[in-house]
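Comments concern the structure below.
Only a single protein chain was left out; the remaining protein chains are all shown in position.
Letters A, B and C name the chains as they come in the text, with residue numbers starting at 1 for each one.
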Amino acid sequence: MDEQTLVAGLTRPQLHELFYGMALARAAEERLETQARQGLVRGNLYRSLGQEACSVGVAYPLRRRGDGIGDVLAPTVRDAGAVFLMGATPLEYFRQFLSRATSPSRGRESGLGFTDLRRGLLGPIGSVGAMLEVMAGVTLAFRMKGEDRVGVVLCGDGSTSTGAWHEGLNLAAARRCPMVVAVIANAWAFSTPTSKQTRIGSFTERAPGYGVHAESADGNDVIAVLEATRRAVERARAGEGVTLLELRTYRRVGHAQHDALEYVPAAELEEWERKDPILQFLARMLAEDWSTGGELAALVHRAELEVKDAADLAVTEGEPEGVTALEAVYSDVELRAPWTRLALPDPRRS
Amino acid sequence: MDEQTLVAGLTRPQLHELFYGMALARAAEERLETQARQGLVRGNLYRSLGQEACSVGVAYPLRRRGDGIGDVLAPTVRDAGAVFLMGATPLEYFRQFLSRATSPSRGRESGLGFTDLRRGLLGPIGSVGAMLEVMAGVTLAFRMKGEDRVGVVLCGDGSTSTGAWHEGLNLAAARRCPMVVAVIANAWAFSTPTSKQTRIGSFTERAPGYGVHAESADGNDVIAVLEATRRAVERARAGEGVTLLELRTYRRVGHAQHDALEYVPAAELEEWERKDPILQFLARMLAEDWSTGGELAALVHRAELEVKDAADLAVTEGEPEGVTALEAVYSDVELRAPWTRLALPDPRRS
Amino acid sequence: MPRTKPEHVTGSERGEPVTFLEAIGEGLFEEMERDPSVFLLGEDIGVYGGAFKLTRGFLDFFGEERVIDTPISEAGFTGAAAGAAHMGLRPVVEMQYMDFISPAYDIITNYVATSRYRGSGPLPMVIRGPVGGGNRGGPFHSQNVEMAFFHTPGLKIVYPSTPYDAKGLIKASIRDEDPVIFEEHKGLYRAPFLRETLPREDFVVPLGKARTAREGKDVTIVTYGLMVHRSLEAAGVVQQEDGIQVEVVDLRTLLPLDDEAIVASVRKTGKILVVHEDTRTGGIAGEIAMRVNERAFEWLDAPILRVTAIDAPVPYSGVMEDYFLPQVTDIVTALRYLANY
Partner (left out) sequence: MPRTKPEHVTGSERGEPVTFLEAIGEGLFEEMERDPSVFLLGEDIGVYGGAFKLTRGFLDFFGEERVIDTPISEAGFTGAAAGAAHMGLRPVVEMQYMDFISPAYDIITNYVATSRYRGSGPLPMVIRGPVGGGNRGGPFHSQNVEMAFFHTPGLKIVYPSTPYDAKGLIKASIRDEDPVIFEEHKGLYRAPFLRETLPREDFVVPLGKARTAREGKDVTIVTYGLMVHRSLEAAGVVQQEDGIQVEVVDLRTLLPLDDEAIVASVRKTGKILVVHEDTRTGGIAGEIAMRVNERAFEWLDAPILRVTAIDAPVPYSGVMEDYFLPQVTDIVTALRYLANY
């Protein structure tokens, strides 16, 4: 029975995996918010509340292998769900935010800003849009090497206004690279509504200007996101070039924890709360008899446990030594510690 | 009879003006090439041979006033015809290329790279695409001040791949600025064919992605260019925002004088020679009885004379003093001459 | 007018001490009131009031045309500011974090900085925003940007350290005829110890003039921004513990650099330490060293030395960031070393 496909070619265990992916992201972010309130985590936290289906639905259909020869994904700073699916663990996640010595970036970057090429994860930098440029090159390399791998970039509606977004997309399109660009159209870029970002109603309208495919999907429906992404990935793998996906969703929390969402109409928030991607999927799973309340509750519980164990362990670990800040700037140039922290120099003639 | 409109609402003298505008650009550039061969002019010369109708047709319908309150135009380095129409003289043109002390930029920049706000001319910088950003702000200012002025940017097909092009256009579109972007689609960006620049067949396909109007015109037909521009300018003046114009034409000479066009099929060149915008317009003027061979020949002759007089005068003038390189970097900071060219310092205690 | 002024820009009017952030807010607000050609553009500066709430309430007061929420297009809106300046306006651009000035590097260095030189006449515009580390912001929300632009003729760079200077300098920058990059250290924005009562009346602090933040005869520190306060703290320590009298010169404007002030102090003390938060190689200490060599070499009784961040991206970990940044103890060590030299 587990092998039977129920929807979108997915089996029961796979549907559970999707559900678990979203539940895990939500649980991890909630735990993180608690830690931030406790003063354990500093810096900005960007949540994916309400848009977990985008992260999970986009990552799921990729070749996720962990051995450096699968597909490559560049998440935004909000895409915990995608990063977990690509193979990063909640433990790594908390280590990142808690800047542990054991974290993937060894304390150098926060949150999802780490790169793990074996898992096909390219961590974003601050400048939004930039990852389209980088991914254009990743997928150019796939073409040059004759590999049938695909690269997927997640990006926000706001990022589409950057020159980087344009240059990266146009370059990949011009060279028919196997790249998928998924715009998470969550209505806001920080406090800026999409209507101030651009005059267009849908980001699919950008596609003709690059000569690429486009598709729009309900970003709160994980199956819809997955199916649209799968089609895009298949086209890319078949040599049909770039696809621009628009995932319509809503950012239901502040841009980061300090943003109280004062600029958002309450009714709009309520409307989108009703469309919560996890609850919606849960309801559908039950309605279609793909799962039982007990099973799904157990998954949520497991996610919470996994997150708690990870968070609890990460908290006990130590931060890196300060002096490690000197490492890994270059492959072969050693930085010196500041002279004021060493035996003092004697610059006199000796 | 001179007041009767013959085509596109233009009178005979106006049609002659258009013809003269193109003839003047061609004559000036040809003279310049001669000067370059004589070693009088150094640096790159970018010709508009074959695309004069674009420069002239775009500039003509603007409010060209010379008093600082008309429309504003940003030419490419190839748009001599537009710059003359806005009011710059051939004398200034030659002074620019010959880097005379009397030149508009006082020897600091070559060719069309000078700004003259009274005439509504914004000189381009090296980076193509950048002028869309600047013009977005010029036209934003028009809106803010409630002025019914319009800003027009000329740009090349190659420039459309830059982030600047995207950011400038999107910003102006989002704020419904009275801006017109005219893409001179001349088949080449240096040696790069449009097919390598982008996968799209027409730059009008970019318009939906910005929510702006678009129109494509035969860039070798000065009347067609003029009419399309006029419509765009009227829309802008009426508060209907940005228009993207595509002017289809062909760059019939090398990118600059050192480029021997080896990469261009001879047949293609011949084809476009037959569509020469000046000869085509001349033929039409005669066929439609808008002018006579004698009149048009006289205009060509006058253009050549005007150019010759200007060039001859400019050649006799002097270059700026070297020391003027120190001027006008700041409004209120004086640069010092290099210490090695002054009385030598005595840094000893005194 | 029924519009009310946002409270955080009325402190000085009410005779109350203001923070560094409020002082800048006041400066912006006053210039906008005084001159209708001044306007703001940047990301989230309108409804939200800016990531640091510096322009909170400005939108309601001045309206949508003068407080413009832009798309995420740093190059686009910086270029647009230049265009608007050509048309007689005086734009003030906010970078949400100054780190994001990078996409505008081309338009700033090639267009904005060269505009006057190429014959356009004045190009008054200000690009301002938060800079600096110490906030666990990681590599992309902690940068200092002065050295990206210090080498570009045509630009001015301002980096204040006190509310008084911040207000006076932002006002002077807006009135200046040249493009100005204005850096505001996040660590100063709300620092309680900096609260200061400012004059009620209009004042400016002229660009290009340093300030002696502390007088002394033994060693000169040349510094700016947050490091002025670290330096003053260190100066206090060595005064008390070693009797070393340190003079602290706060540059305030980095470009053009106030040679006179630097040279005068070095001629007095014979010893100079440059302190900057920015990374080491290619930092401003170098230019200062050259100027001192050119004009005060014979007065030097010790090498020109510097205390700076290390040559790395800004790490996110607090422990690492503390290691990365110059600390008071580093300055103390350097001062003692120089005093004993």
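By definition in this document, a contact is a pair of C-beta atoms (placed from the backbone, for glycine too) under 8 Å apart; a residue touches a chain by one contact, two chains touch by 3 or more.
Keep in mind it's a predicted model, so treat the numbers as computed, not measured.
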{"item": "Missing chain: touched chains present in the view", "value": "A, B, C"}
{"item": "Absent-chain contact - pick from A:I125, A:L269, A:L286 or A:V323", "value": "A:I125"}
{"item": "Given A:R47, A:R143, A:R176 or A:R235, the one touching the chain that is not displayed", "value": "A:R143"}
{"item": "Contacting the left-out chain in the complete assembly, out of B:P90, B:G129 or B:G151", "value": "B:G129"}
{"item": "Hidden-chain contact residue, picked from the options A:G50, A:G163, A:P208 or A:G254", "value": "A:G163"}
{"item": "Touch with the omitted chain, as defined above, among A:L98, A:M135 or A:A303", "value": "A:M135"}
{"item": "Those residues of chain B which, in the complete complex, touch the missing chain", "value": "42-44, 99, 105, 107-110, 113, 125-129, 158-159, 161-164, 189-192, 196-198, 259, 263, 319-326, 329, 335, 337-341, 344, 347"}
{"item": "Absent-chain interface as seen on chain C, which is shown", "value": "75, 99, 102-103, 105-106, 109-110, 113-114, 117-118, 139-140, 147-148, 150-151, 153-154, 255, 257, 278-279, 281-290, 293-294, 297-298, 300, 302-306, 311-313"}
{"item": "Touching residues on chain A - with respect to the absent chain", "value": "104-106, 108-109, 113-117, 122-123, 125-127, 130, 132-145, 151, 163-164, 167-168, 170-171, 174-175, 328-333, 339, 345, 347-349"}
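By our rule, only the chains that are shown with their structure count from here on.
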{"item": "Rounded Å distance, chain B centre to chain C centre (Cα mean)", "value": "39"}
{"item": "Approximate Å spacing (C-alpha centroids) for the pair chain A, chain B", "value": "45"}
{"item": "Contacts with two or more other chains, residues of chain B listed in rising order", "value": "163-164, 167, 170-171, 174"}
{"item": "Where chain C touches two or more other chains, by residue", "value": "70-71, 73, 75-76, 103"}
